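Complex shown without one protein chain; remaining protein chains in place.
Going by the order they are written in, the chains are A, B and C; count residues from 1 in each one.
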Amino acid sequence: MIKIAMLGSGFIGRFYADSLQGYRSRDKIVSIYSRREESARKFAEDYGVAHWTTEMEEAIARPEVDIVCISLPNNLHEAAVMLCCKHKKAVMTTKPLGRNATEAKRMLEAVEAAGIFNGYLEDLVYTPKFLKAMGSVQSGALGRILWAKSRETHPGPHSDWFWDLEQAGGGCILDLGCHCVEIARSYIGKDIKPVEVMCWADTQVKPIEAEDHAIGLVKYENGAIGQFEVSWTFRGGLDLRDEVMGTEGTIWINNFLRTGMEMFTTGKGADYVAEKAESNTGWLFPVGDELNELGYNHMFMDMFDALEAGRAPKETFYDGYVVNAVLDAAYRSAKSKLWEPVQLEVWRGQEGLSKPSQYTEWDADHYLVKEEMTHYGARKLILKHKVSGEFLQKVLD
Amino acid sequence: MIKIAMLGSGFIGRFYADSLQGYRSRDKIVSIYSRREESARKFAEDYGVAHWTTEMEEAIARPEVDIVCISLPNNLHEAAVMLCCKHKKAVMTTKPLGRNATEAKRMLEAVEAAGIFNGYLEDLVYTPKFLKAMGSVQSGALGRILWAKSRETHPGPHSDWFWDLEQAGGGCILDLGCHCVEIARSYIGKDIKPVEVMCWADTQVKPIEAEDHAIGLVKYENGAIGQFEVSWTFRGGLDLRDEVMGTEGTIWINNFLRTGMEMFTTGKGADYVAEKAESNTGWLFPVGDELNELGYNHMFMDMFDALEAGRAPKETFYDGYVVNAVLDAAYRSAKSKLWEPVQLEVWRGQEGLSKPSQYTEWDADHYLVKEEMTHYGARKLILKHKVSGEFLQKVLD
Amino acid sequence: MIKIAMLGSGFIGRFYADSLQGYRSRDKIVSIYSRREESARKFAEDYGVAHWTTEMEEAIARPEVDIVCISLPNNLHEAAVMLCCKHKKAVMTTKPLGRNATEAKRMLEAVEAAGIFNGYLEDLVYTPKFLKAMGSVQSGALGRILWAKSRETHPGPHSDWFWDLEQAGGGCILDLGCHCVEIARSYIGKDIKPVEVMCWADTQVKPIEAEDHAIGLVKYENGAIGQFEVSWTFRGGLDLRDEVMGTEGTIWINNFLRTGMEMFTTGKGADYVAEKAESNTGWLFPVGDELNELGYNHMFMDMFDALEAGRAPKETFYDGYVVNAVLDAAYRSAKSKLWEPVQLEVWRGQEGLSKPSQYTEWDADHYLVKEEMTHYGARKLILKHKVSGEFLQKVLD
Partner (left out) sequence: MIKIAMLGSGFIGRFYADSLQGYRSRDKIVSIYSRREESARKFAEDYGVAHWTTEMEEAIARPEVDIVCISLPNNLHEAAVMLCCKHKKAVMTTKPLGRNATEAKRMLEAVEAAGIFNGYLEDLVYTPKFLKAMGSVQSGALGRILWAKSRETHPGPHSDWFWDLEQAGGGCILDLGCHCVEIARSYIGKDIKPVEVMCWADTQVKPIEAEDHAIGLVKYENGAIGQFEVSWTFRGGLDLRDEVMGTEGTIWINNFLRTGMEMFTTGKGADYVAEKAESNTGWLFPVGDELNELGYNHMFMDMFDALEAGRAPKETFYDGYVVNAVLDAAYRSAKSKLWEPVQLEVWRGQEGLSKPSQYTEWDADHYLVKEEMTHYGARKLILKHKVSGEFLQKVLD
C-alpha cells in the first residue's frame, strides 16, 4: 500500500482521488491540503482521508506519507515541489509541470539534486487506446512515423483560476497543448529532439488575455512533424483525438466523443445530465468508464509500481520540462510569427539525426514511386528513372 | 485481500487471472487446479500461484482459500459447485451456470442450502458502457423500455470442448445467448418475468451437431421484448452490440469492433497480430483495454466488495438459473417451431403484470398519435378521435 | 424525354417529383391528379405541371402520358392500376404494391394480361450503397449468404391515412417491412423461394389498431434467413440499416443516421431544422443528398431506361406480389404464433433447393472446424474427426 498526501481538492484532485482509491486499489490518501478549510474538510470526508490541513508543508511533512500528489493551480507547483525536496518526499505533479521551462527546469534540477522520485502526471499517454497504439507503433506496424497530431478542444475549463493568465501561466496552449505535445512526442520517439515550433494563437471569443484557440507544428530532428490543435471555444463537448501517419500505416484514436456508445433521449423521462456534454437531450455520446478511458488508472499504476520497484516512471519531471520548452517556443512563435527554436538546455536523447531518405528500388534503373490496383484489377506502377528523373506509368497484368 | 482458488487454466481462466491480479489489485490466486499437470504448472508459474494441483477438491479445500472461481467446461460446473458446498466455500462460476435449467436449479438449491456466497460471472452486464447505459435507463432517460437486443457473433470459440455438444451442452445459443439474455433482461428489468421464447437455430456452416447460428425473441410479462442474435459463423472479428428502445429514447452500444480506435497497416512493417481480429493487415479495430471493456474488472470488484460486505453480488446463481431457463425454452422452440413457455419453478420477481397502455391526450376529444417538425419549421400533429377512431392531421404555426 | 402522369400529391409524390425533375433530368410530369383540388393546383404550380385534375382517369388517359406513377394511399392502388390497364398505359406503383397478396396478384395478372410495362417502386434496393453491396455479393466477396437483415424504424409516418388500418391495410409491417423483405430477398437471391415466416408484432405505444413494432424471420428454401425489424415507436430519427452475413464476409450499411456528416449546434444561431431529425439542437446527423441516398434517382433511371429499352425494370409487380405474400404470412404468424408458410401461387424462381452442407476437409480423417491466429502469432486449428466425431485442437508454428 502506498500512502499519498494530496495537495489540492479541486476538480482534478477529485478525479485523481477517484482513480487512486478506486477499483480495489491498495493505495490510500492519508492527508489532504487545500487552501480553503471548507474544501479540505469536504474532501477528507468524501474520500475518508484521516488528516486535513490548510498548511501545505504540514501535509507534505507527515511521516506516514510515501508520495505527494500535486493537484494545484500551475503557479503553485514550484513551491510545492521545493517543499517535497526539503522533506525528501517522492512527488508527482499534475500537468503542465511549470508555467514555463524556466520554472520546470528549476523543479527538475531540485528533485534530481534531492534524489527524490518524481513523476509527471500526463494521463493521456496512459490511456488504454494510447498504450495499445504505442505498442503497434513500437512493433513497427506503422513503419517510420511521419506525422502525429493530437487535438484537444472543449468549451473551456471548469475552474476560475485557469482563465487568469497570472495563475495559469497561459491559455489553452498551456492547459491543453501540454497533453498534445507529449502525445505526439511519444509517437515520434521521446529520444528524438524537437527542434522548432510554428504556432498560431488567438483570443477569438472569450473575454480573456490568454489565447482561447491555437494550432502549432513541432518539427523534430529526424524530419517528423508533431501537430497540436487546442481550443477553449469548441462547441459539442470534449473533442480528444489523435492521428498518426507512418510509411506503412495509420492510427486514428477518438478518446471521448465517439467511443461506441450513443444515446438519444427526448429529455421527458428524466433530468439525466450527461457528463461534459453540452446538452442533456438529443443524441449524446457518453464514455463508459471515464477514469480508465482518460488514463488515470494506468498512470497511477505505473507511478506506484515504479516507486515500489525503485525505478523511474514512464513520465518524469524531465518529460514535463521538455514539454514546457516546446510550449515556450510555441508562445514565442505566436508572437514573433517565426519558427522558433526549442531551447533545451537539458537534453538526454539522440543528437545529430537527419531526415532518412530510403527510396524503394524497382529495378536497376528505376525507383518505385507508387503501386496501385486499378479498377479493372491490374497492378499499376509509377516509376522514376534514377538518372533522367523522368516519370513513367506501367500496367502489369 | 481475497484469496482465490482457480479451477481451470484455459482461455477464460487466464482472462480472469489477468483481471483478478491486474491493476494494483489486492486479491490473489492462491491455488490453481487443472485437469492436466502441464497446464496447472504453467498457470502457476505465469501468475505466481503458490499451489497447483490436478485434484479439484484439493484446490477447493485448502484453508487459505476465501472463494473458488470456476472456469471449467460447462459439464464440470455442477460437480465443482457441489464440492464448494461440501467445503462451505464461497463460489463464483463462469457463464452459463449449467448446461440447462435442471443443472442450474440443482446448483442454486445446493449453494442456498449450504448458505454460501454465490456469484454468477456474467461479465457483459458489468462493462463500463453497460453500467453507464443502465444508469440512464434506471433514471428514466429512455422512458418505458420496449425492446432490448443483444448481439454476439464471432468466428467460433477458441477451445475444442465448446464444439462438442456433450461437454458444452449446446452451441452458440448456450455459449453466447446466455450473455445476450441477461443483458436484455437487465435493461427490461430483472424483476420482470420472461414468459415465452421463439427461437430459430440452425447449423449453417460448421461440421458440428450443435447450432452455429440462432436468433431468438423473449417476451416479458409487461409486453417488452428481448432479442438475441448469436453465431459462430460471423466473419470480421467479434461483433458485440446492444440496442435498447424506450418510449423516450434509444441506446446503442458497440463493445468491440468500433470503439474509437482504428488502425491501417500494410503489414510490411511488422508481424503485428491484432487480438481476435481475423486479419493482421488492412483496417483493424483494436480495443484499448480489453479486460476493462469486457467488464471483468467491474465484475470482480462487485464480487469481492459483496463478499467482504456480506451481501449478495449483483449477479447470483439465481440469475444464472433464470438465464438457463430462458435458453431451455429457446432450444425447445428451435425444435418445436412454437413459442415455448419459460419454465421457472423458482421466480422471485413481480407477478401478474400486463402491458401498460398509456395514451397521450391532446384535448378532450383526441389522442395524440405523433408530433413532428415539418420541413418548413411548423409543428404537425397526427390526432385520433377518441370515439370515432378517425385520424386527422393538423399543422400548427 | 418521358412524360409522366402523377397520381397523388402527398409527401411521397413530392419526393418522387423532386427526383424525377431533379438533377438535369430529361423527364417531365405532365399531369397531376389529387383527390383535393387545392393540392392538385399547388403541386402543379410547385413543379410546373401543365395539367391538373381531381379525376384520376382523366390524368391517366391523356394522350401525351407515357407512364403513370401511382403515389396514392395503399387502398387506392388497385383501382388506379386497373385504369392504367384499361388505357394501356405503362405504370409504376409506390410500395407496398397491395394491402395484401390477393390485391397484389390481381394487379399483377391485370398488367400482364394488358401487356403493359409495370414497375414496383421499391427505392431501397436502388440506394447507392445497396447497389455497391449487391455488386460485392454477386461477385462472391461474401461467399454463400447466410443471413440478411434490414431494419427500418422511426417515430411514425407523416400522413394521417397511414395510421388508419382500413386505408393502409396494416401498420409498420406493411409500411416498412415491405422495404426490409425485398432488401433481404435481394441479398439472398430473388430466385430463392421464401418458404415460411415467424413474426412477432404488437401495438406497444400508439393509440392505433395496427401494429407499431414488429420483428420477423423469413426462411428461404436454401436455408438462408431474412430478418426484418420495423417500428413506428423509435426515438432518434430514421434508423435505416442493413446487415448481411456470408461464409466469407460481412456487410453493414447505415443509410441515414450515420453517413459521415455530424453537426452540433446550440440552436442560438438560427432556427435551422434538420430534416427528419427529432430535434434541432445538439448533435444532428443530416444526410447530404436525401433523394440520392434513398435510391430515388437510380430507381427512376432504371424504370425509364427499361421503358425506353422495352425491357422489364429490376423491380416489377411480380416482386411486389412476392413481398406482399411474405408480409401476409407475417401477419398470419403474428396472430397464430406459428411459422406460417408463404403462399405463392405464382412463383418464377428456383424450386426444390435444400441447405448446402459443404464441409472443409483438413486431411483424410478430419474436417476443419476453425482456424485462428493466437495471441502469440501461431496458427491454431480446431479439427473434427470424420468418423469418431471427436474434436481436437492443434497449434501450428
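The criterion applied here is as follows: contacts are C-beta pairs under 8 Å (C-beta built on N, C-alpha and C of every residue); 3 or more make two chains touch, one makes a residue touch a chain.
Quantities reported herein were computed from a predicted structural model and do not represent experimental measurements.
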Point to revise | Selected residue (touches chain absent from view) among A:Q21, A:N75, A:S139 or A:T247 | key: A:T247
Revision key, fill the gap. Given C:N75, C:T102, C:S136 or C:S159, the correct residue touching the omitted chain is C:S136
Revision key, fill the gap. Of A:L146, A:A312 or A:L353, the residue that touches the missing chain is A:L146
Check your understanding: For subunit A, which residues reach the chain that was dropped from this view?
Key -> 146-147, 153, 155-156, 158-161, 163-164, 198, 200, 202, 204-209, 213, 215, 217, 219, 223, 225, 227, 231, 233-236, 245-250, 271, 273, 275, 277, 280, 337-339, 355, 359, 367, 369-370, 372-373, 375, 377, 380, 382, 384, 389-393
Review point. What is the set of subunit C residues that contact the non-displayed chain in the whole complex?
Key: 23-27, 127-133, 136, 139-143, 246-255, 258-272, 286-289, 292-293, 297-298, 300-301, 304-305
Point to revise | Missing-partner contacts on subunit B, residue numbers | key: 235-237, 264-266, 278-279, 281-285
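Just so it is clear, only the chains that are shown with their structure count from here on.
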Check your understanding: How many angstrom between the C-alpha centroids of subunit C and subunit A?
Key -> 49
Point to revise | Geometric centre distance via CA averages, subunit C-subunit B, whole Å | key: 33
Exercise for review: Can you tell me which residues of subunit B touch two or more of the remaining chains?
Suggested key: 246-250, 271
